[in-house]
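As you look at this complex, bear in mind that one protein chain is not there, while each of the others sits in place.
The first chain written gets the first letter, and so on, giving A, B and C; residue counts start at 1 in each chain.
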Amino acid sequence: MSQILARLFPPQTRRPDEVVIEIGIVLSMLFLVYMLTRLKKWGWLWREWLTSVDHKKIGIMYLVSALLMLFRGGVDALMIRSQLALPNNHLLPVGQYDELFTTHGTIMIFFMAMPFLFALFNVAIPLMIGARDVAFPRLNAISFWLFAAGAILFNISFVVGGSPNAGWTAYPPLTELRFNPGVGENYYLVSLLIAGIGTTITGINFMTTILRMRAPGMTLMRMPMFVWTVLVTGALIVFAFPPLTIALLLTLLDRLFGSSFFTLGHGGMPMQFVNLFWLFGHPEVYIVVLPAFGIFSEVVPVFSDKKLFGYPAMVGSVLAITLLSYVVWVHHFFTMGAGPSVNAFFGVSTMLIAIPTGVKIFNWVLTMWGGRIRFTVAMLWQLAFIPAFLVAGATGVLLATVPVDYQMHNSYFLIAHFHLALIGGTVFGVLSGMYYWWPKMFGFMLNERQGKWAFWIFVSGFFVTFVPQYMLGFEGMTRRMYTYPAGLGWGPLNMVSTIGAFVQGLGFLVLVYNVLWSMRYGERDLTGDPWNGRTLEWSLPSPAPSYNFAVIPAVTHRDEWWEMKQSGKARAYKVKSSAIRPIHMPKRSAMPFFLGVSFFVVGFGMVFSWWVITIIGALGVIASLLFSAFDYNDSEEIDPEDVRRSEASLGRLEI
Amino acid sequence: MPKRQSTRWPYRWIPLAVIVSSLLSGCGQHYTILHPAGPVGQTELNLLVLASIAMAIVIIPVWILLAVVLVRFRDNPRHKGTYIPKWQRSKFFEVMLFVVPLIIVAVIAVPTVQKTYALDTLPRQKDPLIIHVTSLDWKWMFQYPVQHIATVNYIKIPAGVPVLFKLTADSPMNTFWVPQLGGMEYTMPGEVLPLWLEANKPGVYMGRSGQFSGRGFVHMVFKVDAVPRTAFNQWVHQVKTTAPSMSVAKYHALAHFGYAGAESFSSYPAGTFPTTSHGFTLTGSSPMVMP
Amino acid sequence: MADRLYPSHGTGAMNQVELVENEDSIEISSLAPHFAVHKFPWRQVFGYVASLVLTAMAFILVINHVLPVSALVSVVIALAVLQAAVQLGVFMHLRESRGMAWQILVLGLGGFIALCVVAGSIWIMMFKSGVA
């Protein structure tokens, strides 16, 4: 018994700050349980959320998880920056610092950026293409619950058993048992594998949805740009996640079952992990940034009151980026010395990506040219993105210059580069999208004034944090350094950077305040079209009814809704009573939730090599699969009368 | 609206102020990468400068264009721009947007490829000094196969002579990096990678690892002491005569987790430099023997 | 809006079943012949015989070792690719679809990436440095 406890709570999870956090977690869980019981909300939670297969609700669950993970990853970042603020600082114990930068990176990429994007995919895509749900609603719920299982498993690591500590890239042989005997790396591998299955399913799901379920008349070249970017993101996921799965799986086999893939000795080849990891890792960058590009391509025309400039060029550049992103992965390890031919090839292919990216940026600016720009919060995030991403992209080209990369590899210059790209691209993008689609998700608006405060605080903190890090790179500071001596002159810039990080933290708090305040006092969106939008989702009431479209629209233009409004048809855009037929919708199901729980149990057992627990979980997985194989009763019909009633109550029915 | 206009300035100026002040201080010696002391580092810096200028040619006009657009076309009765909601195509722009970046990329790409190949070749006219580098947990071990001496956490090299480092690891991966002399390269178990560097002038240059390798990673630092040729020969002689020799047991002690100061050894056991099964050849020598 | 629907055929009686894109409908008519049912499964028998012959060729070539190694390897790989084409075309009904045959595009892209992964990895791991 005491042995089990010692494995569950090793010394590194008994540090004062961790204990405080543990108590906080337990208390907040108890509070949550108490509130749910007191308000008699358990049934509501189960029926409306945990078993839901409605894409809009799954989107909201992704959004809430992503915001929570943004908080956790952000706290990690602030602790990292506090430790680095001064030379020879020993604020954190040495091991804890390593855990923090590992969990920061992993959480921000896998458990913040991706679910945040999936939230927006789920919320917007079916509405934008005129569909009633995604192609595989139940698989969509499974994706979410697998993500949740992975995320929870990863997050309990710092309370139970110890966190991973080899960086988010987890290069072996540092992650092998010989150098890393704790359970932390198991957590990393298992939780990413579980979440990765969910992500792959999401990719397949959205690709199929977009390829097969567009409303009649919505040809490929009439799709909104966001739909295009989600389509290619789906393709990127589908092709990029298998290498990650294999890389993680092989490491896990090494650790748990004694194979010799990446070990030191026994013919192990750590290089191959790096190769596989970046075969995933580079497309991953575009997985998180292309949808953000798509969001900007929606936001800019709406708030400039103007058509998107150069739509065909935009589509072409998205496709070019997608294809190129598969032939650039070696630029993450030029310094592995694979030879000048390899390096030259991958250096040049990387530089080529700058061309379509540049085309996109110019097109956004030209979209604004001749428009009437409204500085809403969604638009402001976009406007901050352009300068930030330009710098990120330009420094990316510097890093693609192979000999320069030999100097800059793994230095703070690189850190600054990818934070500018990922925050300036992805985070600004998802926040822009969040403010933009918020009324469609919840039926009320986020307060613009507070949103602008959050924006200005966050963005100024952002530049103050990361611009000095470029300088630190020139000074020779490398990433993942726990501390540094005083004589190198790195102190002042690090201090500035830390201050900036705290300003960003403040910006995030203002944003949360903005959300909470608006939940209580926010303006209702009664029109369904608060921004004077251009695409089909704005033709629906906010929030959209469960079946989305009472009658599937026929599309005749790009920016269909805008054209309808221009031609005066929008006023008459009401549903004809006679056109309403029975609507076939998927039934809610407990299976996805149960599958998520089973995978969590499997994962937990594997982390500690407690095989009995793993087998119990595996039985749950098998039961879920068998259940869905024999379950033919997974959809239901909505009576046309119900649809008529609900449309009439929204004032949209024409008799 | 004009009120909000004014709040945009802080965000425009703060980073600029930081950049300017940092660039001014950039003349300081702290910016090691901007003060190379060898031909490799110098080549890399030249490319960095070239690429930075090319990128600035892109970035700055776009920033200006963006600012102009935002001022001219903001939704404000007094704004100057004409509203053209249907303008969405322009052959001229669409062609230029592909051609101009292509030219700029070509300007960077051509010298990049040239220098990538150039830096992969040792200068022919000089005989290099060969040093075998092994990264251990958490220290650097250097072996001079010709001189047959070994050091830990420091090396002496002759100035003005190219040094060929053959890098491997008996530990998790690290990168071998002396910023003032030139770029870094990985040290990996089971693989030998070559890297050549040269110091133009005598001096002490700091080296470190750029790849996280565990809790002692920040201690993976070493000193490179470039001295004139004669001083180097004297030092070799001195180490050979005065330093202790490295036994197999001593090597294993070094390979074990822990830190070390600077150490010298007059000899080392043969075959401690792990070799690869890939038949990799260096400097025209025959494939190394398996240990 | 009713004129944009077409009557259901009692297959699923689903509302969405009735809604099909333009391209879809055109594609289906052009694809219809591929779905035709024959009296005897000649295609399948042909596929089986072809796969057996291709496999046997590879095995015989390797056992007898008549070709130089590099040629042998290329021939074996070429036979494997042919075999894959037979399986895809004959057994997997690659061209069948309702509407645009997206799987051809997706599979093509997947094949390209698989090739990049295998060939790229081999190329990278050769470590052909020129420091000499």
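Here is the rule we go by: a contact is a pair of C-beta atoms (placed from the backbone, for glycine too) under 8 Å apart; a residue touches a chain by one contact, two chains touch by 3 or more.
Note that in this section contacts and distances are computed from a predicted model.
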Field: Listed names "Amino acid ABC transporter ATP-binding protein", "Hydrogenase maturation carbamoyl dehydratase HypE", "Cytochrome o ubiquinol oxidase subunit III" or "NADH-quinone oxidoreductase subunit M", matching UniProt entry of the absent chain
entry: "Cytochrome o ubiquinol oxidase subunit III"
Omitted-chain contact residue, chosen from A:92, A:211 or A:551: A:211
Message: Residue by residue, what part of chain A touches the chain that was omitted?
response: 135-136, 200, 203-205, 207-208, 211-213, 216-217, 238-239, 241-243, 245-247, 250, 253-254, 258-261, 265-269, 271-272, 275-276, 279, 554, 626, 629-630, 632
Chain C residues touching the omitted chain (full complex): 3-4, 6-7, 9, 11-12, 14, 16-20, 22, 24-26, 28-29, 31-32, 35-37, 41, 44, 47-48, 51-52, 55, 58-59, 62-63, 65, 69-70, 72-74, 76-77, 79-80, 83-84, 87-88, 90-93, 96-99, 102-103, 106-107, 109-111, 113-115, 117-118, 120-122, 125
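Assume only the chains that are shown with their structure count from here on.
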Query: When the C-alpha atoms of chain B and chain C are each averaged to a single point, how far apart are the two points in Å?
result: 46
Statement: Separation of the C-alpha centres, chain A versus chain B, in whole Å, is 32
Query: At which residue positions does chain B touch at least two other chains?
result: 117, 120, 191, 193-195
- prompt: What positions in chain A touch 2 or more of the other chains?
  reply: 269, 271, 337, 339-340
Message: Considering only the defined contacts, which chain B positions touch chain A in the complex?
response: 1, 4, 7, 10-11, 14-15, 18-19, 22, 26, 28, 30-34, 41, 43-45, 47-48, 51-52, 54-56, 58-59, 62-63, 65-66, 69-70, 73-75, 79, 81-90, 93-94, 97-98, 101-102, 105, 108-109, 112-113, 115-117, 119-120, 137, 170-173, 175, 177, 179, 182-186, 188-191, 193-195, 206, 208-215, 217-218, 277
Message: For a test of understanding, state which residues of chain C touch chain A in their complex under the given definition.
response: 1-2, 4-5, 12, 14-16, 18-23, 99-100, 102, 106, 109-110, 112-113, 116-117, 120-121, 123-130
Task: In the complex, go through chain A and note every residue touching chain C.
output: 132, 207, 211-212, 214-219, 235, 238-239, 243, 269, 271-272, 275, 279, 326-327, 329-330, 337-342, 551-554, 576, 578-579, 581-584
